[in-house]
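Quick one: structure below, then a few questions.
Omission of a single protein chain aside, the complex is shown with its protein chains in their original locations.
Letters A and B mark the chains as written, and numbering starts fresh at 1 in each.
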Amino acid sequence: MKKDILIRVGIGAISLIFFLIVWDRAASSIRSPYLPPPYDVLKALISMLVFNQVDHTGHFMSDHISASVFRVLYGFALAALVGVPVGLFTGWSWYIESAASPIIEVIRPIPPLAWIPFAIKFFGDPFNTVFIVFIGAVFPTIISTVAGVKAIDPILVDAAKTLGATRSKLFTKVVLPSSAPSITTGLRIGLGVGWMCIVAAEMVGVKTGGLGYYILVMMDIGRFENVFAGMILIGIIGFIMVATMSYLERRLSRWARM
Amino acid sequence: MGEDVIITIKNLSKVFEREGEKTEAIRNLCLNVVRGQLLCIVGPTGCGKTTLLRIVAGLEKPTGGTVLLDGQEKSSPSADRGMVFQEFALFPWRTVAENIEFGLEIKGVPIQERMEIVKRYVDLVGLKGFEKAYPRELSGGMKQRVAIARALANDPRVLLMDEPFGSLDAQTRNIMQRELLRIWNETKKTIVFVTHSVDEAVYLADRIAVLTARPGTLKKVIDVQLQRPRDRVGEEFFEIRRSILHEVEVEVEKALEQP
Partner (left out) sequence: MSAVASSKKQAIIIALVLVLIALVFVFQSGVLLPKPEVAKPVVRVGYLTSDLHHLAYFVAKNQTAGGGRSFFEEYGVNVTDAAAGGYANGGVEMDAFAGVQVDIGYLGSAPAISKHLNAGVNTSIVAQVNEVGSGLVVAEGINRFSDLKGKTVAVPSHSSIQYFLLLTLAEREGVEIKDITVVDVAPLANMKIKMEKGEVSGFVAWEPFVSDAVISGVGRLLASSNDIWPHHPCCVLVVSNSFAADHRDLVVKFLKAHVEATDWINNAKSNPNSTEYTLLMDIAVGFTGRSREVVDSALKLIDYRFEVDEAFVSSFKAFTEKLIQYQIVPLEKLSERGYGDIDSFVSKYVNKIFLEEAERS
């Protein structure tokens, strides 16, 4: 087992190095500041993180990171609080599904970006950005939760009934635990989508910085090594968040894996 | 009649409708279940025996007729009619002990008492030591023991069993039949047991009800008066088995001729 992990990490590392080499070659043959070589990006990353320099907007990188992470977690929490119950009720009750389904299906395809003017008009900082994250995260949560509820083996419901379960007990003791794996899957996907919305969300006009804001500002003045550094940071942080959720997901659904 | 009847099934009929097509599963079925007896229901495939059991459990509603439990009409499921399913139907997110205490939790039985009851039934079905195991870690036979313990721990008035050993291999099946008799002997529960194995019915039952081919109705009721433990290869066993098999086979032929 240990050996497998080592091999996997080893292959992954080689693949990453290969990717960096390709990037470096491409950058040196294209020779455009719009595609900075990995070394410049690394320098930018180090000055941002290790030396913690202030940028021209007056923020430290730690400000940007914490601002974005706060917004995403806030938006994600709201998406979970709204999405899970909505998903549960929609999956469980045919009537509620008939009512909710048209609304969900019409709003879901609208990209979070399109909500920006609405968010600016009606919400202030931080809720305007949090709202965009919320919109991105709530739909995967709902969809996955509904699927989880609908996938319940009907024989479990039958068994519970013959053990005396009323409709409400069925909900708490059968529906909820049975759909828990799907719920956590939906939450994990929702968190990932919510984090991806951060760049779009921070176009809304933020006061305290943010990684998306940082990238936009750096793009604006043409400092692309910082843009790429910011992108990499977004990728890394996103990975950490989703990996954490995945771990939780695996723990909660151990019983579901044969 | 003098018998202590616990369940009365009167003029029961069930018609299924699907995409405009009607299927009559049960027609005008009347049957009594005697308290404390182990009653087996046999019949050809499609004769409606599972449907009958589900209606008694309250999981389906009849199109006509009634089901009485101790004189009270019953049309929806509740804890007084426990059920064991062929697919085991254990809650995969709960351990063995947690599965068994499910009904007790719903009833609001306090923790201490629950633990005692669970322990008693774990011992009864012979699963001591497996309390913390999850269903996916158990064999088929063990899962069914858990299902039986779970149903019985809830103290139902009658235990309904729908081909409970159908998913088990022949050896395990025989073992489980013996185990069921032992458990039944200790708990004295009324059991209604649906099976398509005549062998199994003759081995287990005090009384066997044979259903006709679709639409199912009661064809014949046979009392099995053999002493337990029964000798599967004994002559009397063989005789009873032969006569019941004959009744069933006639119905099987009829079923094959149906569209």
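Everything below uses one rule, namely that a residue touches a chain if its C-beta (ideal position, glycine included) is under 8 Å from a C-beta of that chain, and two chains touch if they have at least 3 such contacts.
Quick caveat: nothing in here was measured; it's all calculated off a predicted structure.
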{"item": "Shown chains that the omitted chain touches within the full complex", "value": "A"}
{"item": "Of A:F18, A:Y34 or A:Y247, the one touching the omitted chain in the full complex", "value": "A:Y34"}
{"item": "Touching the absent chain when the full complex is considered, from A:F139, A:Y213, A:F228 or A:W255", "value": "A:Y213"}
{"item": "Residue touching the undisplayed chain, where the options are A:G58, A:P109 or A:P154", "value": "A:G58"}
{"item": "For subunit A, residues in touch with the removed chain", "value": "32-34, 54-58, 120-121, 124-125, 203, 205-207, 213, 217, 219-224"}
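Please note the rule applied: only the chains that are shown with their structure count from here on.
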{"item": "Distance between chain centroids, defined by C-alpha means - subunit A, subunit B (Å)", "value": "49"}
{"item": "Parts of subunit A lying in touch with subunit B, wherever the complex brings them together", "value": "153, 155-156, 158-166, 169, 173-174, 177-178, 180, 255-256, 258"}
{"item": "Complex interface listing, subunit B residues touching subunit A", "value": "54, 57-59, 77-79, 81-83, 85, 87, 89-94, 102-103, 105-107, 134-136, 147, 150-151, 154, 156, 160"}
